[in-house]
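A single protein chain has been removed from this complex, and every other one stays in its place.
Every chain is named by a letter (A, B and C) in the order it is written, and numbering of its residues begins at 1.
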């Protein structure tokens, strides 16, 4: 049986705390904006928003260093922000603009920031789990002390690649922490309707690794839990499966009427809002004053306004002629097919 | 943790016991012949022989009825015999003859006897697990009390389809018994080198089902264990994962020098030969005399001689013109592509 | 006749076949409570209950494989893979097991199943949600590939597929669910392997399927305004393919434009071109021209997606090339 991680309660240095809060607020602001732009049909494509789950990405990312790596999911905006992503580059990407992280080729589901160690989101549920596992293998072989955080949802844990990857990581004792964001549903299907365990972390025992459950609404709990697992991984003691219990506020996508869940359930989780909880904690422990807290929010709001302006008004779409760029490294499309670049 | 099934010891009615013994001896005789024909290059293709594992297929199949279904593996000759397969039709199939179970189209790795409830072997390790699971879904929906036995190896349990299928069966409480034939290796790779559990049955807990371990060299133990699981399945109480500990005597295929295992280990298992064990038990418990036991062997030997003659000498190869038969049901290959049959 | 959405036609086909035959059932991700990502199974749960309309976990291989097993064991599953792109996960189960079991087992089994999925671009959802992978399945003996472009065809063909004894990949198009068309009120089915001539013409044959068939028609209309009389063929089924219909048209027009939303390299339309070469080479007045998607992953950005996928304008331009008028 998986271990339930006890609550931390203790706060850290003010600057660090302010950064965590800012990241969570940034994610929320970003996702609220995305939802609004989708509703207004300004944004095209599909976006899966992370609102409600902020503490997971932010807490987890606070537990790793600059050289470490992550692999992200279709619900990847939060991971990107928490990994240091810049809102304007992200929103430009969602808009399919040339200035976006992926020059507009990827959009919401493929947001990546490889140079910052974000090996990318994927549109294939559970598709990033083998990739993250392979990245961890590289970390192990390169012996530079890197670890990988591999994010995925409860639904992803029912896919075959979850099983194959965790088995591989368990056998090879890879430096990776699997972070299951259990938000109770995979699209419309509740965990209890499609999954044989209630706690995804209970599956860890099948892979010779520890399973730990943490309250995903408490950013410091997540940070502490992941930090412990990261330490273990870095010490060569192998992988951990961390399950963070959380909730997505919005529908799966913008067209989802959420018939599969109750207003009561939604209300219960809204009351456990990760930003509210953390703000309260910081105020209670007197780490920051209400004024300081508001200032963080104001800063975020200003950045968001700038990001929107940048993405919508200041950024060009890719030129149609650039369609063939970067399909292959070192080759371009020619009249008769691919041609090697000099 | 999976339960270890206690030994049975008690024998059943003589006729039944004689049939089990005969089936085991038939498998052994068949596999020895196959190996010899492969070595002499009379047989083409690849055959994965079941010698050493006879008690698993025979014991398991003795626990189900005529209307029940099975799905088999690349190491499927044993399952076919135990399901009532006729040696001559089997050997003809391995030889690629028109008289074989699959008219020579399938060969060793695709031996099937659908009318007898053997939904077929597969060349894709773990490929039969979703198929067996779907058959169990059909059984559940048809409400005729059928159950499915789904066989696979230790190696297959590391494949994604194992995970997806057991999860599906666990959620839907399907009438299926998963039988893992743990012969310690998947080709050259020992379980302990590639799998995060020592006992595959321990994985059952991830799928809300019972895991049971049984000594796969004792046919009656296997029968009793599987019978219990079958009863549960038939009663609508869902699937079970049964792990039978066993050993393959031969190399993985005829060209395998078996460098990955020791002579001592092989000797240990040869001493636990399932046929020897069962013969001894029947003699000890005075179910059959030595003479009667020898008579069974003689009967098998005679059938094997007849089977060889049938397959090698009396059976024609398929006519080349028949190449396109049965690619589609109800359609044939015409000049311009497929044509519907009247 | 009633006017129905494509998605309703799909739903009606399944519902009618489920009423007719208790062996038919539905399974897939979000097909029940949610009613399908594109609402094509909406309402089925209410009518048929959860025993016959089954939400599954995110387990594409198990979905496809379970359909194979259920089919072999006497049911007639209509399973759904939410996006064509996810067939990459179910290839072994559908192609290696479903498509081959009958042949490998000497004709002693049938695998009567339909795998519904939905492909194509147009929603800016990028490289893993916009693919058209039909060529792979045409190259996999043992399975059928059906790709309707209208509500009428969608319903009539899906009903036939559910009754057929072979494993069928039934590919809908995400941009067609919201399209409307006339659908008979009375029962009907459409045989597999019959293309539809959408427009007769004598100057050039324009061939397409799925969403591209609509663009071919559009192109033909505009060409007509310019005095070019194009014949338009909607393939409807890629396997079995209506080669005869194609050849007859080619023999008449002598000029061919092939269209597809899948990448150009090794595109299925090359098979059509080769069949024309093999059976009607001497009738050709010009080399066959193809209009396919670019050989790139489908980009998210609207400007690039539009550049990647064939437009009506490109089809018109190709027709002029093949007519020597470009």
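Some points to look at:
What we mean here is this: a residue touches a chain if its C-beta (ideal position, glycine included) is under 8 Å from a C-beta of that chain, and two chains touch if they have at least 3 such contacts.
Because the structure is predicted, anything quoted here is derived from the model rather than measured.
Touched by the hidden chain within the whole complex are the displayed chains A, B, C. Here the missing chain is touched by one residue of C:19, C:139 or C:180, and it is C:139.
Note on the undisplayed chain: of the listed residues A:45, A:76 or A:160, the one touching it is A:160.
The chain omitted from view is touched by exactly one of A:52, A:76 or A:100, namely A:100. In the full complex, the hidden chain is touched by chain A at residues 69, 71, 100-106, 110, 112-115, 119-120, 122, 124, 127-139, 141-142, 146, 148, 160-161, 164-165, 167-168, 171-172, 325-331, 336-340. For chain C, the residues touching the absent chain in the complete assembly are 61, 85-86, 88-89, 91-92, 95-96, 99-100, 103-104, 126-128, 133, 135-136, 138-142, 239, 262-263, 265-268, 270-271, 273-274, 277-278, 281, 286-290, 295-297, 299-300. Interface with the hidden chain, as seen from chain B, comprises residues 44-46, 96-98, 104-110, 122-127, 155-156, 158-160, 186-189, 193-195, 256, 259-260, 317-320, 322-324, 327, 333, 337.
What we mean here is this: only the chains that are shown with their structure count from here on.
With centres taken as mean C-alpha coordinates, the chain found closest to the middle of all protein C-alpha atoms is C.
Averaged C-alpha coordinates give centres for chain A and chain C that are 35 Å from one another. Mean C-alpha position of chain B lies 39 Å from that of chain C.
With centres defined as mean CA coordinates, chain B is found 45 Å away from chain A.
Shown for chain C are the residues that touch two or more other chains, namely 56-57, 59, 61-62. Counting partner chains per residue, chain B has residues 160-161, 164, 167, 171 touching two or more of them.
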